[in-house]
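Pasting a structure here, questions to come.
The complex appears here without one of its protein chains, the remainder shown in place.
The chains carry the letters A and B, assigned in the order they are written, with residues numbered from 1 in each.
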Amino acid sequence: MSYEPVIGLEVHLQLSTSTKLFCGCLAKYGAAPNSQTCPVCLGLPGVLPVLNERVMEWGIRVALAVDCQIAQTMKFDRKQYFYPDLPKNYQISQYDRPLAQRGHLDIVADHAPKRIGITRIHLEEDAGKLLHEASQTESYVDFNRTGVPLLEIVSEPDLRSPEEAYQYLIELKAIIEYLAVSTCNMEEGSLRCDTNVSLRRPGASQFGAKVEVKNLNSFKAVKQALAYEIQRQAVALDQGQRIRQETRLWDARALRTEPMRSKEGAADYRYFPEPDLVPFVIDRALIARMKATLPELPAERRRRYQDAYQLSAYDAQVLTQHAALGELFEGALRCGAPPKPAANWIMGDYLAHLNAKNREPESEKLRPEWLAHLIQLVDDGTISGKMAKDLFVQTLERGEDPRRLVEEGGLKQIVDAAALEPIADEVLRKNQRSVEDYLKGKTTAFTHLMGQAMKLSKGKANPQQMAALLKRKLEQVPS
Amino acid sequence: MALVTPEVIAQVARLARLRLEGPDLTRFTEQLSEILQYVQRLQAVDTERVEPTTHVLPLSNVLRKDEPRPSLPSDTVIALAPAQRPPFVAVPKVIET
Partner (left out) sequence: MPVGDLASKTIHELRHMIQAGTVSPPEIVDDLLARIDRLNDSRRIHAYLAVDPERIRRQAADLPASARAGQLYGIPITVKANICVAGEETSCASRILEGFRPPYDATVIERLRRAGAVLIPNANMDEFAFGSSTENSAFGVTRNPRAQDDRVPGGSSGGSAAAVASNMAIAALGSDTGGSIRQPASFCGVLGLKPTYGRVSRYGLVAFASSLDQIGPLAKDAEDAAMLLNVIAGHDERDSTSAPVEVPDYVAALRRPLKDVTIGLPEIPSEGLDQHVRAAVDGAIEVFRTLGVKTVPVELPNIDKAIATYYIIATAEASSNLARYDGVKYGFRAASGGSLTDMYLDTRTQGFGAEAKRRILLGTYVLSQGYYEAYYLKGMKVRTLIKQDFDDAFTACHIVLMPTAPTPAFRLKEKLDDPLQMYLSDIYTISANLAGIPALSVPCGAGPDGLPIGMQLLAAPFQESLLFQAAHAYEQATDWPSRRRNWRSGNAG
């Protein structure tokens, strides 16, 4: 039987402010354990939270970027549950007056544009980190992460396939990167994602029982876990079983979801208004000002690339997925590179390199002018296309301008006719057999001669020039 | 008339991470029932058009700059904890959920 999957996503985003949500501790990732804590984020007796103003600003920026309605007044609430990584045993979060509600995000999945609703965006504090591996009897707590600002972005259950979920995440991540408010690094946990999925008969208006899937460590995992879960539920439904509403964990090694051991009974978070924080009235003028200063967002940039540079929809899509790629592309253009080759280099060799090294574009130090120089070196014939590929790798590995590498390494193509002549002569002299074949009309023999010439020049000969020279000389051979 | 049963109070105690059984549970149930009975008088108050007061002062938008302040030395933090394994605070094994 066929079913329609109904998918919703909850994304938790760590905002990369300098300090935590409610105290002046640094929010930096990777510090020595328990070195970025203070009485406030440790929940010591008697301390009080004070909201970081940048968190509110950045939250509003994100909300505006996905067309949410910003609350007139927002407030914080306490979400209460006991857990050793939660020092106060309540999390300061937002319940019924969140920062923003009712937004949307446009994606393209399976070649069709689609609008995905965003239910709400709210601010909350992160919990600490628990380490379980070091001991059989104990767990260890590192409180550095407690109080780091989180933005929770909850989608409507508008997604209908793992691919749509994947595209939603890609697009959301791109937007956040453009806004420069988070590092969006899933490995470091600055972007986390939970998903829920249910199945229903096509056309049904009711939703099926919802299964929440957690422990998703990459966008790929989200896609795989959803595919697995859809399949699992479909099989169960086909067998006449009922789907249990539950939380399951994705096992990335076994490639399957497992039910989570449930915490004693249903959670009762006992939300109530945080008495230690006052309400926040969000000034309409501030919103207007912030709206005016939003950077160009991926959708807008895609349109511009297609219009201004005649890039295909696909190329524009790829180049705008990371803010850093677009910046590289446009930087190279400013340094004189033509759009299409610049786009091709980025989408081809550059992305392949990043994938191979498992690196993010932000962490790579490729300067736009280097890319422009590389394209120019090919265009003016200084190097061949093949040489350019090697040179590009060297540019990335050594972090140097390809122009300098060419000069230093004598990589320059031989375009000087006087330097090519002796090479051509030697090739013709040493390959009498091929010369004869060629003159008898066997054109493939020329390929051999050409290969020999390039080999002799150690690849530096300009191929067009060498080919022309060889042909001219062959014509002059007396038959 | 008992407003709450021992079962309800036992469930509330679980939520609050308190052990409550036997005569203690009976006694607390009676006392809380009496207090809740007293509190019932509020139900007679007409609050149809009344906004709740969460803060008595009309303060809003209290914010601080995103500027770092010194953290505590990690030794100080660890030393406060009843059980430690520097540089961590130790707790009985949390069953991975």
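In this text, contacts are C-beta pairs under 8 Å (C-beta built on N, C-alpha and C of every residue); 3 or more make two chains touch, one makes a residue touch a chain.
Here the structure is a predicted model, which means the values were calculated and not measured.
Undergrad: Based on the whole complex, identify which of A:R61, A:R78, A:R145 or A:R301 touches the chain you can't see.
TA: Of the listed residues, the one touching the omitted chain is A:R78.
Undergrad: Which residue from A:L13, A:L42 or A:M186 sits in contact with the chain not drawn here?
TA: Of the listed residues, the one touching the omitted chain is A:L42.
Undergrad: List the chain B residues touching the unshown chain?
TA: Touching the missing chain: residues 4, 8-9, 12-13, 15-20, 28, 31-32, 34-36, 38-43, 45, 47, 50-57, 59, 62, 64, 72, 76, 80-83, 89, 91-95.
Undergrad: Tell me which stretches of chain A touch the chain missing from the display.
TA: On the side of chain A, residues 39, 42-51, 78, 80, 82, 84, 87-90, 139, 141, 264, 268, 270-272, 275-278 touch the unshown chain.
The working rule: only the chains that are shown with their structure count from here on.
Undergrad: Centre to centre, by mean C-alpha position, how many angstrom separate chain A and chain B?
TA: Computed from C-alpha means, the inter-chain centre distance equals 40 Å.
Undergrad: Tell me, which parts of chain B touch chain A in their complex?
TA: Chain B reaches chain A through residues 14-15, 17, 54-55, 57, 59-74, 77-78, 80, 83, 85, 87-97.
Undergrad: Given the complex with chain B, which residues does chain A contribute to the contact?
TA: Where chain A meets chain B, its residues are 17-19, 23-26, 32-39, 42, 44, 50-56, 73, 75, 82, 84, 130-132, 134-143, 260-265, 268, 270, 273, 275, 277-281.
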